[in-house]
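A single protein chain has been omitted; all remaining protein chains appear in their positions.
The block that comes next holds subunit A.
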Amino acid sequence: MRTVISAMSLMSPAGIGTGPFRAAIDAALLAGGPQPLGEAPGGRVEDFRPEESASARPVRLADRPSAMAIATVEALLPDDVLAAWPPDRRALVLGSGASGIDQSMTLTRDSLTRPRPDNITPALVPACVMNYASAQAAIRFDLRGPNATVTAGRATGLAALRYARRLLTRGRADAVVCGAYEDLNDRRAAIAEAAGIKAPPAEGCCAFLVEPGTRARAHGRPELAEVLALESGVFAEPADAGAVLAGTVRRALDRAGADPGDVALLVPSGDEDAGLGALRDARVLRTADLVGDLHGAAAAFQVATAIAVADEAPLRGLALITAVDPDGQAGCCLLHTR
């Protein structure tokens, strides 16, 4: 079975939608390549103000990350897509790296500082766990099939894609809404700073419709990208990250029957491409330089980057996305963009 991405929606610090994101990539390409790490803009999706939403289905949720996820999934699923898709065959796989920590710390703080330790905000309780957005999206769009939440640091988007592909190959769903999100809040920024993360934190959400190629064609949807390979590994020490990542790249190329020289575009999460010498002929686009550190949404945005630039012939074809997280995850995804 060929697994393809047939639709995409996103919001980034550049704005809501793929248009502003693509414009940010263009600006970087025009400027002769991305800026060095550490000078990316970072920041919030300033245009996204769920409390002011004029949408027919206003977003009223306990927290911002879920509101971001719902709005992004909504943009991915026009009525005609849902109409042709039985609810119990609709799967959802969402991921983030840190959602729930901000809400959890608020709850613990209130328990520690208020006159009574149980004087917390009850509405916050469900948003303290990471499946809140997945559950809310299921309710909103009647997604009754498999509903999973995954987390794997900056490789989360690749883990979500792999989960989605497996649901399809096992026949557990007709298609999968697959995405990743991360909101920006003071605690996330403080935790990243204390942990030594250099890139400025950014927020964003990105979602894909993942389905068999035959189904996309039957429904008249474009094949934005075929997912040729997803490979991942774990490194115990930072010094091992390069070797583990190189192993995943080797396996991915083997699986796709491709040579390193075939890769037209490389989208790394940081500067890990320095260790992938065999890919030196590929053009390099660094999503993190464009938008900042998206944490759990990072890899999904790297996939989106590869898809967004595929209208330019030199950047179309085999695209390799690599992800390395200081927590120990390393992984890659080989796409064929069209």
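To be clear about the criterion, a contact is a pair of C-beta atoms (placed from the backbone, for glycine too) under 8 Å apart; a residue touches a chain by one contact, two chains touch by 3 or more; residues count from 1.
Here, contacts and distances are computed from a predicted model.
When the listed names "Multisubunit sodium/proton antiporter, MrpD subunit", "Tol-Pal system protein TolB", "TctA family transporter" or "Beta-ketoacyl-[acyl-carrier-protein] synthase family protein" are checked against UniProt, the chain not shown comes out as "Beta-ketoacyl-[acyl-carrier-protein] synthase family protein".
Residue A:Ala152 is the one among A:Val45, A:Val81, A:Ala152 or A:Val249 that touches the chain not shown. Interface note for the absent chain: among A:Gly19, A:Pro78 or A:Pro117, the touching residue is A:Pro117. Among A:Arg64, A:Arg162, A:Arg221 or A:Arg316, the one in contact with the hidden chain is A:Arg162. Here the missing chain is touched by one residue of A:Cys128, A:Val249 or A:Ala300, and it is A:Cys128.
Taking the complete complex into account, residues 87-89, 92, 97-98, 100-101, 104-113, 116-120, 122, 124-126, 128-132, 134-136, 138-139, 141-153, 156, 159, 162-163, 166-167, 169-172, 186-187, 190-196, 231-236, 240, 244, 247, 296, 325-329 of subunit A touch the chain not shown.
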